[in-house]
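With one protein chain removed, the remaining protein chains of the complex are shown where they sit.
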Amino acid sequence: MAFLEVRDLVVAYGAIQAVRGVSFDVEEGQIVSLIGSNGAGKTTTLRTLSGLLRPVSGTVSFKGEQIQRLPAHEILGLGVAHSPEGRRLFARMSVEENLRLGAYTRKDEDGIVADIQRVYDLFPVLGERRQNKAGLFSGGEQQMLAIGRALMSRPKLLMLDEPSMGLSPIMTQLIFDTVKELRAEGTTVLLVEQNALAALGLSDQAYVIDLGRTTLSGTGAELLADPRVQEAYLGEGVGAE
Amino acid sequence: MSIFLSQIANGLMFGSLIALIAIGYTMVYGIITLINFAHGEIFMVGAYGGLATLTYWVPTAVVARWYFALPIALVAGALVSMLVAVAMERFAYRPLRNAPRLAPLITALGVSVALQEAVRVFYPGATAAIPFPPLFIQGAFVIPIGDGVVIRYTGILLIVVSLGLAFGLERFVERTRLGRAMRATSQDRDTARLMGIDPDRVIVLTFAIGGALAGVAGVLYGSYLNNINIDMGFQNGIFAFTAAVLGGIGNIRGAVVGGLVIGLVRALGGQYLPGGTAYDYVWIFVVLIIVLVFRPQGFFGESERVRA
């Protein structure tokens, strides 16, 4: 049994099925990517995994336990953190308050303070402006804060939705370097990306989602080499640096 | 001059009462964007709850001493209002969490009518106004300006308790973990859920706090005016809503300032505008309309919060 197992997930918004059969595995300690075009159902999948949406059918097992019916705050308690698409920071709160909200479920004040410091070490720019309102930061800095916030719950599985969206190539590289660092520290990462080239480059395992279904899977390198992937997602210019 | 100052004082006293109710409106609206019409009735229920406790459950010897009666009545009123508010959230509003916007608003109207009627039907003698015992040192002191400005001690109590509670609440919301969760839920409910916050619990907490403050306001109102009636909720509820809008909805400090402004408008409008006190309510509604039309975000509201 894999660390995270998703089987035949179907999710609908009213009558519209956004996800019609997604299945994939995430092994502990790996970086796993879901790639696919805009509207393929990647974000809906993540929102379902974190409990924001209820699936119509299908199962999600995390460490052997079925979690698809749990509310979001309980799923977080199990160790699954989700940094949502568009970062969704609390714009009118300070950096520090955002990080503290990330640690909302924790009670160990010392540990929280230490982890806040760890985020500041990881992203020094946040530490320098810790009392500033999050809404005032640039896109890349906001992404750092979003990842830092997700880390504050000490997740076993970190889910990142489009962390590179709207970022400059340098910033994207920085974010992805951080993701690799997190893996080195033992955090499992589930990455959703439109920037397929960058995502596949660092993924241990990857899945292609097309029209709400998982269509291809393989290691990052395999998919990078796959002509179908190249044609559909790595066409000229896409994700090139 | 002394009349003017007296009216200012009256306005501030009434206004701080309105402010206390307005906080409940503003917090609930901030979190679930619902105009909780029934909040005025929560205020009314608090007054009756406090009165019932004093009348039926506490020995008269105790009631006769204000330093016993006041805290008992305040706590009882706050508890009753809090319970009603939480029950209302649980059974009337929560099932409609995903419903279209009109549904909870109309439900709020229904709850409002039902609460008012429940008190009228089931509280002994509630078909007419009921006398309310004074819960504080009686009498007044006179500031020697002009003919003298009379300040009642009860009025001072009103201002001190209201502003004190508002200040404490503001600190709570700004400084504590739960307060942070409330602000997070009001800014972005889904992301708050991703932080591990259970929105239902935060919403219940909001209703409980708003209800408790309204209950306190109800008891203070009774003690200030020395009688209560079942209509007190509707009218003062609308004033409080106006205050919440004036101050910028979702903003506790704004609600307090809005409440004070409403109090002043009522006192000074009744004194100096044509029609006298018979029209003082009208001026408040006029202010409400003007503010909603020309500055719906209120004094303190950020323009991004202007609602569609």
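Lettered A and B in written order, each chain numbered from 1.
What we mean here is this: a contact is a pair of C-beta atoms (placed from the backbone, for glycine too) under 8 Å apart; a residue touches a chain by one contact, two chains touch by 3 or more.
The rule we apply is simple: contacts and distances are computed from a predicted model.
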Its UniProt record identifies the chain omitted here, from "Amino acid/amide ABC transporter membrane protein 2, HAAT family", "1,2-phenylacetyl-CoA epoxidase subunit B", "Protocatechuate 3,4-dioxygenase beta subunit" or "Ion-translocating oxidoreductase complex subunit C", as "Amino acid/amide ABC transporter membrane protein 2, HAAT family"
Missing-chain contact, candidates B:Phe14, B:Phe136, B:Phe234 or B:Phe300, resolves to B:Phe234
Can you say which of A:Met1, A:Ala15 or A:Ala184 touches the chain missing from this structure? A:Ala15
Selected from B:Ile3, B:Ala64 or B:Ile106 as touching the chain missing from the view: B:Ile106
In the full complex, which bits of chain B touch the chain not displayed? Write them out. 33-35, 92, 95-107, 109-118, 121, 189-190, 193, 199-200, 234, 238, 241-242, 245, 275, 278-279, 281-282, 285-286, 288-289, 292-294, 296, 307-308
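Note that in this section only the chains that are shown with their structure count from here on.
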Roughly how far is chain A from chain B, centre to centre by C-alpha average, rounded to an integer in Å? 44
Given the complex, residues on chain A that touch chain B span 50-52, 71-73, 76-77, 81-82, 84, 88, 90-93, 97, 100-102, 104-105, 149, 153
In the complex of these two chains, what residues of chain B are touching chain A? 177, 180-181, 183-184, 187-188, 190-198, 302
